[in-house]
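Questions regarding the structure given below will be posed in turn.
The complex is shown incomplete by one protein chain, all other protein chains being positioned as in the whole.
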Amino acid sequence: MPGGGALPPGTSFPQHLALTMMTGAILQAINGVSLAALLFLLASGFTLTFGLMRVVNMAHGAYYLLGGYVGLSTVRATGSFALAIAAGGAAIVLLGYLVDRFLIRRTGENHLAQVLLTVGVAFVIGDIALKIWGGDSLKVHVPELLRGPMELPGGLVYPAYRFVLIFFSIVVGVLLWVLYRKTQIGAVVRAGVDDREQVSATGINVDRLFVIVSALASFLAGMSGVVGGAFLMLYPGAEWEILVYALVVVIVGGLGSLEGAMIGALIVGLLDAYGRWLLPEFSYFVLFAPMALLLLVRPRGLFGKDI
Amino acid sequence: MGRVGIGLALAAFAVALTLPQFAGPFWMGLVTQMLIFGLLALSVDLLLGQTGLFSLCHASFFAVAAYTTAILQVRYAVPTLLAAPAGLVAGTLLALGFGLAVRTRGVYFILITIALGYIVWGVLHRWSSFTGGDNGVTNVPFPAVGELRIGSHTEYYYFVLAVVIACALVYRVLIASPFGLSLRGIKASETRTRSLGYRTGLHLYAAFVLSGLLASLAGVLYVYYNRFVNPVSASFPISVEATLMAIIGGSGTIAGPFIGSGIILGLRNWVSSFFELYATVMGVVFIATVLWAPDGIVGLVNRLRAARARRKAL
Partner (left out) sequence: MTRDRIRRSLRGLAALLAAVGLAAPGAAYAQGGPIKIGLLVPLTGPLATPGRDMVDGFNLFWEQARHTAGGRKVEIVVADTTCNPDQAITQARRMVHQEKVHFMVGPLCGHEGPAVAQVSKETGVPLLMDTAGADTVTKWDRTPTVVRTAVSASQIGHPWGEYMYKELGLRNVTFIGQDYTWGHEVTLGAVKTFTALGGKVAKIIWNPIGTKDYGPTIAAIPAESDGVSAVVVGVDRVRLFEAWFNFGMDKKKKIYGGYWMHQDALPQMDERAIGLIGNSLHYAAGLDTPENKAFTEAFATKHKRLPSWFAESAYTTGLWSKTAVDSIQGKIEDRAAFLNAMRTAQIKAPRGPLRMDGYDNPVQNVYISKIQKIKHPVLGEVMTNVPIKTYPAVSQFWTWTPEEFLKQGPYKR
C-alpha cells in the first residue's frame, strides 16, 4: 500500500477496508442518533404545541438560540452546567408565555398569521441576541467530566458528551411519554388534541392547560439550546438552521405526535449522518427529497392524525 | 374600481412615466426592483389572496427562471428571444412538479412548500459545477432582440413597467373570469365549491402553476436588471418577504403587492443606511402587520374611506 499507514497486525488489505467501513458505519450510526437526540428535544415541544393549540411557532429556533445564550452566560457566571440548563429553560418559559399571551393568542387559528408573526418574533430575538452576544460562534462549556473522548469496545473512540446527550434525551423522552400517556394531565392533553370543544365542555380549564403545555414546550426549547450549544455552538443564524431540521422532524413524524417526533428525529439524524457520509454532494437532497415524497403519499406524516 | 381608484391609477401611471425625469439612478434602480418584487408578491398573492393557499416556495420558481435565463445567456450565448422564454418554461415546469403539493391544505401545505423551497436552494447552492455555487452567474447582458437592445437602466425601467402593467391587466381579467370566481369560492369554502360540481383540486393546481409562471416572469425580469444571480434568490427569506409584501400592501388586490414591495424595499434601504437593528425593524413590521393591519395598506385605506362615507351619511 503506497504512502504508509500501518495495517493492524494480522489483517489483509480487503479485510482492513471492510473493517474501516464497519467502524465508519457504526460511528455514523452514533452520530446520527446523537443528532436525533438533540432534534427530539427541540421538536417534541414544537409538535406538542401544535397538537394541542394548533400553533405553528416559527420562533422555536430563536427560542433554542436564546435559551442557549442564557445558558452560556449562566455557565460563565456560575460554572454550573445544570444551572445553565435550568436558566436557559426558565428564561424561555417566561419569554414564551409573553409571546403566547400577547401575540400568538391574538391570531386565533390563522396559521398564515402565526407563521408571519412568529417569523417576525424570531427576527427580533435573533437581532437582539446578536447585539448582546455578538456575532462570534460561542460554545457552552460542559463540565470536565463530560468532556473528551470515550473508549468503546472494539477500539472505537467517541465523544463522551454525545453519549450523555443521547442518554439525557432518552430520559426526557420517557418522562414525556409517561406524562403524555399515563397521567391525568396527559389524558386531558390527548383528549384536547383530538377534540378541543369536548374537553372544554367537560369543564376543564383549557386555557390553563394551554399555558402548562406551552411552558413545557418553551422549557424544552430553551434547554435544548443549552445542550445543543455545547456541541453545535451558538451563533447568529443557528436559529434557522436548527428550525429547518426540527420542521423536517415534525413533518416526517406527523404534527402533534410525540412518538412521531421520536421516530422522525431518528430518521432525520440517520439520513443526515449517512447521507453526508455516502453522498456528500447531495446532503440536502437526501434530507428533503424523501420527506417531500413521503408527504405526497402520506400528507399527515408517519403518525399524524387528520385535523 | 371606483372613480377615485381610476384617478389614483392614472396619477400613479403619470408619475411612473415621468419618474426618470426627476429621480436619480439610485432611486430608479430601487423603483425597478420594487416593480419586479411586486410582481413576485403578486404571484404569491394569486394563491394567497385568491385561493387562501399560503406558499413559501415561490423564490424557487423565481430563482430557477433567473438561473436558466442567466446560464443560457452567459454560458451558451443564447439570444434573449430564446433565453427569456426558456427561463419562464423552466420555472413553470418546476411549478408543475411542486404543484402536487396542493394535495395538502393548511399548515401541511405551508410546511411542504418550505421543504420544497429548501431543496431548490440546496441544489443551486451545492451543485456548483453547473450553477456556480455561491458566486452564482455573473455578467448577464441587458436583453436584446436583434437590433433592438436595451442600453441603460432607464430604458430597462420602462420595459419592466410595460411588462408589469400588462401583467396587472391580464391578472385583472383572470380573477374576474369564472376561473377566478371559482378560486375565491374555494377560499371561502372548498366543500361548498366542490359540492357545486367544481373539481377544486384541479383548479388549485392550475392556480399554483399560473402563479409559478408569474413568479418565473419576475425572476427573468430580475436577472436582466441585476445582471447576476446567486442562490440567495432562492432562499427562504425571499419567499417570506414576498408574502409579507402581499399582505402589508393588501392581499387579494392588485395594487397591494406593489405597494407592499415599495414599503419593504424602501424600508430596507432606508433603515439599513442609518440603523443597525434593521432585522428588528423588519420583525416589528411583520408583527405589526399581522396584529393591526391584516388587510394591509389597501385595507386600511378602504376602512378609512368607509368610515368617512359613514360620517357623511350621518
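Each chain carries a letter (A and B) given by its place in the written order, and its residues are counted from 1.
By definition in this document, a contact is a pair of C-beta atoms (placed from the backbone, for glycine too) under 8 Å apart; a residue touches a chain by one contact, two chains touch by 3 or more.
Keep in mind the model is a prediction, meaning the values are calculated, not measured.
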Interface partners of the hidden chain - shown chains only, full complex considered = A, B
Query = Quick one: which of B:G87, B:P143, B:G262 or B:P294 touches the chain that's been left out?
reply = B:G262
Query = Please identify, in ascending order, the residues of subunit B that touch the omitted chain?
reply = 22-27, 29-31, 33, 125-126, 128-129, 133-136, 138-139, 226-228, 230, 232-233, 262-263, 266-270, 272-273, 276, 278-279, 293, 297, 300, 303-304, 307
Key: Residues belonging to subunit A that touch the chain removed from view   = 1-5, 16, 20, 23-24, 27-28, 30-31, 34-35, 127, 130, 134-139, 147-149, 151, 157-162, 231-233, 235-238, 241, 245, 272-273, 276-277, 280-281, 283
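In this section, only the chains that are shown with their structure count from here on.
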Query = Where the CA atoms of subunit A average out and where those of subunit B average out, how many Å apart are those spots?
reply = 34
Ask   = If you look only at subunit A, which of its residues touch subunit B in the complex?
value = 50, 54, 56, 103, 106-107, 111-113, 115-117, 119-124, 126-128, 130-131, 240, 244, 247-248, 251, 255, 281-285, 288-289, 291-292, 295-296, 299-300, 307
Query = What residues on subunit B touch subunit A, complex-wise?
reply = 48, 54, 56, 100-101, 103-104, 106-108, 110-112, 114-116, 118-119, 121-123, 125-127, 236, 240, 243-244, 247, 276-280, 282-287, 289-291, 294
